[in-house]
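Missing here: one protein chain of the complex. Every other protein chain is in place.
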Amino acid sequence: MVERALPEIPRLGGSVAHRGMPSWLKGLRREPRVVVAGGYLLLLLLAAIFAPLVSPHDPLEQDLMLNTLPPAFSAGADPGYVLGTDSLGRDIASRLIHGARVALTVAIVAALAAGAFGTVLGLLAGYYGGWVDAVVSRLIDIWMAFPPVLLSILLVAMIGTGLTSVILAIVIIDWTRFCRVVRSETLQQTRMDYVDAAVVLGRSRWTILTREVLPNVLPVVLVLLSLEMGIAVIVEAVLSFVGLSVSSDMPTWGGMIAEGRQIIYHGWWVMVFPLSLLVLTVLAFNQLGDGLRRLTDPVMRR
Amino acid sequence: MSPALLSIAGLSARLKRPPHTPLLRSVDLEVAPGEVHGLVGESGAGKSTIGKAILGILPGAIELAGGTIRFCGEDLLAMPAGRRREILGSQIALIPQDPMTSLNPSRRIGDQLTDGLRLKRGLNGKALEDKAVSLLRDVQINDPEAVLRRYPHELSGGMRQRILIAAAFSMDPKLIIADEPTTALDVTVQKEVLRLIRSMQASHGTGVLFVTHDLGVVAQICDRVTVLYGGMIVEQGATADVLAAPSHPYTAALMAASPRHDQTGSGMQPIPASLTAALQGELARHGLERVTHA
Partner (left out) sequence: MLDPNAPILVEAKGVELELPDMNAARAFGRRPLTRILHPVTLSIRRGEIVGIVGESGSGKSSLGRLLLRLHEPTAGRLAFDGVDITHASQDTLRPMRRRMQMIFQDPQSSLNPRRRIRSIVAAGLTLDAGQRAEIRDGELVRLMVAVGLDPALLDRFPHELSGGQRQRVGIARAIATRPDFVLADEIVSGLDVSTQAQVLALLRRLAGELQLALAFISHDLSVIRNLCHRVVVMRAGRIVEEGSCAALFDNPKADYTRRLLDAIPPLVPDPNWLGRPPPGAAEAAQAAG
């Protein structure tokens, strides 16, 4: 006869599982910033995808008669141009929406590519150790010795401007962020007893890496991805600010900020709106990352 | 009649957040000068919570829900923070559980050992060093001058625990809270440390509140013992009496669950479900009582 488990004495930090509501929904209620930041980013993404449909004007259409119109809430505004126009009479709202296409494309593609590359190398280095780790670690050390902004400008200057170059520059520079963190996290997880437990069950090293270790490392990657998207948005803006991003017939936030800077005294809105959107977007990515980290940790998810 | 050194009455604690799970249920407890008083129980019994409440280091998630803690007649909970800081460290000291994390890894032993003496007694220079050396001698550390210059990681767990004991006694306190001070140590080291605490306590006339989960340790070092379950006192009395003839079935069950090295087939009897049910009932009644007269 087996004794039944004793009823638990109430203890600090103990938890009771509630049935009924799915746990991720419960989590979202506790992490409202994931909803807010995620909702904002989703909206931005939809606007970017359907830019031609939702933009009130053609972002490239110039009308010098309507140049530097103030936003709709100020005197002398044209209600057809909600956020005003720039010095060439182009609609700022439409340019912002189209600029989001470039910003989000770079953010998503660059972050995913850098994440994939860095994560794979980090996993291998952390799990197999030995010479694999030695090679990867030295590579990271050398890589991190280069000043990143200079390196990206140099890279784009070398391989030419354009969306692909910007993405490539970000991946080449930022894979180390993922690699470093994933390596140390893998190293830590590999020392846990559950990895030994899997060895004792006769699991192959590959199965252990993908089924046991990876799920415990993925949340960190998720967080890094989100942060990296924020970084990518900034890098793209910086590169287009200095004119090293996509060609000038495609609106970018960085390009708009650069143009607005020249006329900041008689048309503040030309620079302030793209800058605000940039800050807001980066903030949203960071908040999303932080919220996701708390949400995906089953121990924190109490 | 001399007043008790430490006198706890009706002490209750609970979780700050709903459902306000009670952690201590109206605990009464006295420690006389020069007495070693054991607090024994399983995890969740509240034994560490009592020690932390006395020292004012309860975790943020826990709040006190009533009761008094009198030290030499003064209520520690009611006094101004300044007065309380004066007492802590100089008159009440702590021997912590984990000698590995309780010493700052980046400071030399000598500096950490003499913090209290510098701060509260204003000692310095040669006088301070002499005092530090004699403290380490008291806890039987060889070559104290060299040890004072070492960093914690250069010493074994047993050595570190001796240093923490020396630090606790450095201000010649009236009361020491020993929070599972030997749990992290090997048995042979544990015995040395227990002997040390016992002899230091006896020669200084210090009262000790000794928190432990080990009935054997209680049997060997404590004059009196309080047995806790779920934050409530189930039994209290002279150690020899309680262990020889427990008045509460839970104490007896704890003893029956403890294996013994000198008898085959001893101990290791799981606590019967009927007793657990009875204890839960007692807890519920205890909870009700407190609510009704609060």
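Each chain carries a letter (A and B) given by its place in the written order, and its residues are counted from 1.
Here is the rule we use: contacts are C-beta pairs under 8 Å (C-beta built on N, C-alpha and C of every residue); 3 or more make two chains touch, one makes a residue touch a chain.
Computed from a prediction, not measured in an experiment: that's the story for all the values here.
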Hidden-chain contact residue, picked from the options A:75, A:145, A:158 or A:200:
A:200
Selected residue (touches chain absent from view) among B:127, B:146, B:245 or B:268
B:268
Of B:62, B:148, B:166 or B:217, the one touching the omitted chain in the full complex
B:217
Spell out, residue by residue, where the missing chain touches chain A.
2-6, 8, 14-15, 17, 134, 192-194, 196-205, 212, 215-216, 298-299, 302
Applying the definition given at the start, please give the residues of chain B touching the unseen chain.
42-43, 137, 140-142, 157, 186-188, 190-192, 194-195, 198, 213-217, 219-221, 239-240, 243-244, 253-255, 257-271
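In this text, only the chains that are shown with their structure count from here on.
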Centroid of chain A to centroid of chain B, CA atoms only: how many Å?
50
